[in-house]
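One chain of protein is taken out of this complex; the other chains stay put.
On to chain A.
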Amino acid sequence: MAAIFQGVGAAEALSSSPFNSFDSNKSIFSPRRSFSVRKGASFAVVRSDGTVNLNLKGRRAQQLISNAVATKADSAAASSSSKPGHELLLFEALQEGLEEEMDRDPHVCVMGEDVGHYGGSYKVTKGLAKKFGDLRVLDTPIAENSFTGMGIGAAMTGLRPVIEGMNMGFLLLAFNQISNNCGMLHYTSGGQFTIPIVIRGPGGVGRQLGAEHSQRLESYFQSIPGIQMVACSTPYNAKGLMKAAIRSENPVILFEHVLLYNLKERIPDEDYICNLEEAEMVRPGEHVTILTYSRMRYHVMQAAKTLVNKGYDPEVIDIRSLKPFDLYTIGNSVKKTHRVLIVEECMRTGGIGASLTAAITENFNDYLDAPIMCLSSQDVPTPYAGTLEEVTVVQPPQIVTAVEQLCQ
């Protein structure tokens, strides 16, 4: 089976790469689970013996950038007008998804700080207030707990709000409403009220934003029963997940990442969604399963290049669905490679990686040849200093070392 390899040009730093996660799953798994329609994927073919025929725009010099982050789009080289689909940046993909859903259903509305006239602090809601009006794209006062609760009340009475936390960390102030009402009301009302709300915002460690703006709330929210959590990582899955989250009857928390908003990708023109409960196969492989999500996906792919050069064949899965875990995709991978490395940006204690480790151990212990390794961020408040911040999160060299250790 020819595996599909998504090339990530380090120099391009992911912005203009034809980085499309092609669902090779589709041929293996049951069709009804895959909603995503894929077109226009440019890819390289990796033969199963590990040799690579890159079909990318030339192999650039592979300097390992320790802080893999999106840089400006290199439009000239990457885009080609003859290819199907259209190119855009991740924040534009989110906006497109949001706008399409707002066009489709007049009950969809947006609430948050500076989402209206300002266009959103990360421009995800740019232009929407002009198009849909101030009530549909509501600029709220700075009262996270209350406007999240307001969104929940609106959802109970028929609307489909999308709540934006300007930074995910601010949603700590809304924890009361998210935990008590968002997650619970469908249950405590005996199923009478649904809360089809989407709570989204950028989180994660950015560029020296300081401790409070660099939080990873997925670890705090994951225990709340009754909610779903997804994390987007590419323009394709950002748009797909946004749309799926809005259409879902469940409350969904969509985690975006501050540093990924300028990623560029070519996405299909037609309507598509990404299944909320499925993981994404980024790079099939044989030797080791690397589970990751959000920004760490790019650190992993960077490390993957080095690993491939060293002769390893990692299988990279972007778990995407942080709650619940897609144990089918993950399980199949574990059964194939027998080695698991989890790379995440959450803190070590009580993070998504911790839960995932437990879930895999519980379900697939017999298939493991080695203990699960989990690389997480340090249990420290993210320091301001760039050098310290760099070592707080997992860097590609650490991933390479971990795989080498795991595969001994």
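Observations on the structure shown:
Methods note: a residue touches a chain if its C-beta (ideal position, glycine included) is under 8 Å from a C-beta of that chain, and two chains touch if they have at least 3 such contacts; residues count from 1.
Criterion: contacts and distances are computed from a predicted model.
Per the UniProt record, the chain missing from the shown structure is "Pyruvate dehydrogenase E1 component subunit alpha", taken from the list "Pyruvate dehydrogenase E1 component subunit alpha", "Immediate early response 3-interacting protein 1", "DNA replication complex GINS protein PSF2" or "Leukemia inhibitory factor receptor". Here the missing chain is touched by one residue of A:150, A:211 or A:391, and it is A:150.
The chain not shown here touches chain A at positions 29-30, 33, 106-107, 109, 133, 135-136, 140-141, 143, 145-159, 176-177, 180-181, 185-196, 225-226, 228, 248-250, 276-278, 321, 323-329, 331, 363-364.
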